[in-house]
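Selected chains only, in their assembly positions.
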Amino acid sequence: MFYHIKELQYDSKPSCPDPVYAKKLQEVLGGQYGEITVMMQYLFQGFNCRAEPKYRDLLLDIGTEEIAHVEMLATLIARLLDNAPVDQQEKAAEDPAVEAILGGMNPQHAIVSGLGAMATDSEGYPWNSKYTIASGNLLADFRANLNAESQGRLQVVRLYEMSDDPGVKDTLSFLIARDKAHQNQWKAAIHELETREQDIVVPTTFPSELEKQAVAYDFYNFSRGEESSTGPWAQGPAPDGRGQFRYVANPPAYGPQAFLMPAPIYIHDTLPMSKM
Amino acid sequence: MFYHIKELQYDSKPSCPDPVYAKKLQEVLGGQYGEITVMMQYLFQGFNCRAEPKYRDLLLDIGTEEIAHVEMLATLIARLLDNAPVDQQEKAAEDPAVEAILGGMNPQHAIVSGLGAMATDSEGYPWNSKYTIASGNLLADFRANLNAESQGRLQVVRLYEMSDDPGVKDTLSFLIARDKAHQNQWKAAIHELETREQDIVVPTTFPSELEKQAVAYDFYNFSRGEESSTGPWAQGPAPDGRGQFRYVANPPAYGPQAFLMPAPIYIHDTLPMSKM
Amino acid sequence: MFYHIKELQYDSKPSCPDPVYAKKLQEVLGGQYGEITVMMQYLFQGFNCRAEPKYRDLLLDIGTEEIAHVEMLATLIARLLDNAPVDQQEKAAEDPAVEAILGGMNPQHAIVSGLGAMATDSEGYPWNSKYTIASGNLLADFRANLNAESQGRLQVVRLYEMSDDPGVKDTLSFLIARDKAHQNQWKAAIHELETREQDIVVPTTFPSELEKQAVAYDFYNFSRGEESSTGPWAQGPAPDGRGQFRYVANPPAYGPQAFLMPAPIYIHDTLPMSKM
Amino acid sequence: MFYHIKELQYDSKPSCPDPVYAKKLQEVLGGQYGEITVMMQYLFQGFNCRAEPKYRDLLLDIGTEEIAHVEMLATLIARLLDNAPVDQQEKAAEDPAVEAILGGMNPQHAIVSGLGAMATDSEGYPWNSKYTIASGNLLADFRANLNAESQGRLQVVRLYEMSDDPGVKDTLSFLIARDKAHQNQWKAAIHELETREQDIVVPTTFPSELEKQAVAYDFYNFSRGEESSTGPWAQGPAPDGRGQFRYVANPPAYGPQAFLMPAPIYIHDTLPMSKM
């Protein structure tokens, strides 16, 4: 169960309205790697957690913080939209600054949300739950989380570079720091799981004798030219400590030609001439 | 530019048709973490790569292999659908085995694709490009790749457990091994980048003095109870080697109450009583 | 900002696992009118609220309760999935009960979420933010909320009828009661706004002299036969108290024939013969 | 069955082309609450109607009118796009007015539709049927309809404020008036159903003794601070006339801590340490 307090986790106050920037900022609220994504991802991983309580608690602690980040960004966007001059068509024809606002803002901020934040990205695409994963395997999921925080911080940093507003930059500098904390924390949690499961390959519980071991450490050079042969992924011991990478310059096909039998007549596929 | 050869990378031959299993197998072809996802993700990361050639080559080598995995799985699904008895309604009323097939298979395999594979998941949801990321930052993207291979291998393993067919299991054991190889390879590539960039926090190029450093290593306990305090994410040195985690049992709000000013009249939002 | 406590708002314990029912229950978690929808809708309406604080507080109170409902349903679904026998293919061939489970459950519950709840509906379609609205006009939005609670309670009631499990029915009876409370509450809030704005037609702030008043109370009979003429929507005073409904048995076209001019040549549309 | 006549229900003629405004106007054609939504929603509610004929007729009368509104808006958009100067790149470099058109219009209006309307919204997102509901319960659905007309009229009014073109404003003033008529009509129909079913809580047919009556009129203060206590939703008789609202300042958790049992080994979830 959850409680809300009215204070923001950190202040979200732009120095002045900027509807065009509000459109861009939507990316880190409702985009593929925005705050809604991490909020929903961590909450569902926590609700579904079947491992010991400290992992569930970890997930719900950070997940609950992310709801507060959603709140902060929604507030910031709403304030960037304050008094957007969407009725000033005539003035726009004369004043390039007004015109730039009208042309560059998201029209849905005026027409649909009435100068409020939306759960969409910077191109107006709605947030959807396929941005998230909760697989029940925590090592897999913490890697998803580390990736989400990496992409997320990268996007916030890019938005930081795109702003001149000290208020906006101040709010973003808080989120950038929290994303650093979270990257470090998922990294630490991953390390703990890899250590305890004594393997790095998800899932660690699948017996290796059941997989096609002969190809489990091969690197296949499917692109003409061999620049890829020089990296640590192509030679030397593999990170799991159980095999050596093998660089295969001319990877063979192990299978035969594909061939499918004709469909039954009641399917009405095209039949081979010989079957017509 | 690309060339195709008619041999499969590995054989894809079920011992007998099984349209119900074909439906399930769609998940690792056209689902969130299916083969189309890694194919498109690696190809686009490769096409967009602005770093040195060995990374582009790495990405396109593995990306090109993934096209072959798409081909293998599509072939396997088509064969599992061979002769699906979709016209046998009357017989189904008497024969529970036929009925189970008709009830459990994906109807689109009969109606839409004519007993062919589709680029959708096990619930018929179409593949879409938001499953992928190519950010231009390779450390972030290789983490996305490691996650994708982890989720992907986990799903293939689960499907392996759900099958009794030796032909299917043989094909899956090949994919499981290749996913092990790829997890190791992305892990090795990540390690190289972290070493070369001398940091683990993406993006490593953002000056730390610009972020709110005071909160960059805090763990906030937003969930009543302190089980989360016992993990390596809550105390001791952070993995980036630049700070110590701090566990905050009662995280404060740093910001003031959120308050938004009324919208202009031409927006037709609800105004506060005092403004009406 | 938000806090979490580990207790559920109400217990969510099925009497026994039922993976097929788990699939159905997803509808009211991640469907069009599921708990995620009301949670996100109320939170965003609250975050964006520019009217007086009591409305913002109302929205965030109920919105925060809905996060707890998401948690309850996720827990209930995970428990319905306990020990789903997805590896028992051979046994399924003999035991119709096992087969019914394997055929009727959502395969993603086994393959993707590892026996956890997903933020999708009963057909595996992902939740997306277009299910929600936060328009800034509270009278419009409270109507959206009343509708959401009406559709939502209807769906939970239907699911109640579809279950024989006393534990499930107990949990649903709690949600059904809360949805009654919320329907009453939005209804009361709507009444307050209609009274204060002295109108029922959203937005109440648009000057009626600017609309085409001649057609503002007409009912047009566009379907041959006049059954629709007998309802209160076709005659007598309109609910806004400002007009009388007029039933138009043979509604005319007020406009001319539509006709579009040819496109410029650089668009490469088909041109009329005379312009080629 | 349907017939078409070539006259528009009302004229749709802008005074001059305006491709940037055409982009915005797409919102009320193909957006979440655009004309396609109400057309499809009312038609499907009508086709599925199992209640008496006057309701079916009501739904199909208004649904059929909405097809005409789709036609009007499509025509208006196509005319706003007349002769869009999309080939004038060089001129754009010199003439800010041309540049503003090229930068602000939807590129798909030039590339995809050849200066025609599209069934998408103002951000290019396609219309989809999850915008609609036909539940079979008319009280629920008429509330959906009242909401749709409220959001729809609000959006058209906002677009009216954003235009200076008398032709556009004339067309919109017709739609604004019709939306007023429809809001009144759904309101009247809702009142009839509430009266006849002698209740306001959907579905009215669920026995109240089966729901958790103790919480059916509670308002829970989940947000610190008690502004919400002052509204009519928190005290006094509930609108259904069957209970009194109760304001609960510190809402308790009725349930225990959530706890999930470990998954079977064949699922490959992370197991608690004690089970490994």
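By written order: A, B, C and D. Residues from 1 in each chain.
Here, a contact is a pair of C-beta atoms (placed from the backbone, for glycine too) under 8 Å apart; a residue touches a chain by one contact, two chains touch by 3 or more.
Note that the structure is predicted; figures quoted are calculated from it, not measured.
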To what total copy number does the complex in this file extend, with 4 chains depicted? 6
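The criterion applied here is as follows: only the chains that are shown with their structure count from here on.
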Is the number of contacting C-beta pairs greater for A-C or for B-D? A-C
Can you check whether subunit A and subunit D touch via the same residue numbers (shared by over half) or via different ones? different
Inter-centroid spacing, subunit C versus subunit A (mean Cα positions, whole Å): 27
Using the average of all C-alpha atoms in each chain as its centre, how far is it in Å between subunit B and subunit D? 32
Residues touching two or more other chains, restricted to subunit A: which are they? 1-9, 47-48, 50, 55, 57, 60-61, 64, 68, 71, 75, 78, 86-87, 110, 112, 114-115, 120, 125-126, 128, 130, 133, 135-137, 139, 203, 206
Note: in the complex, subunit C contacts subunit B through residues 1-6, 47-52, 55, 86-87, 89-90, 96, 99, 102-103, 106-108, 110-112, 114, 120, 123-126, 135-139, 193, 196, 203, 205-206
Subunit A touches which residues of subunit B in the complex? 5-12, 32-33, 53-58, 60-62, 64-65, 68, 71-72, 75, 78-79, 82-83, 86-87, 110, 114-115, 125, 128, 130-131, 133, 135, 137, 139-140, 143-144, 146-147, 149-151, 153-154, 157, 160, 173-174, 176-178, 180-181, 183-189, 191-192, 200-203, 206, 208, 210-223, 225-228, 230-234, 238-240, 243, 245, 251, 253-258, 260-261, 263-264, 266-269
Residue set of subunit D touching subunit B in the complex reads 154, 157-158, 161, 266-268
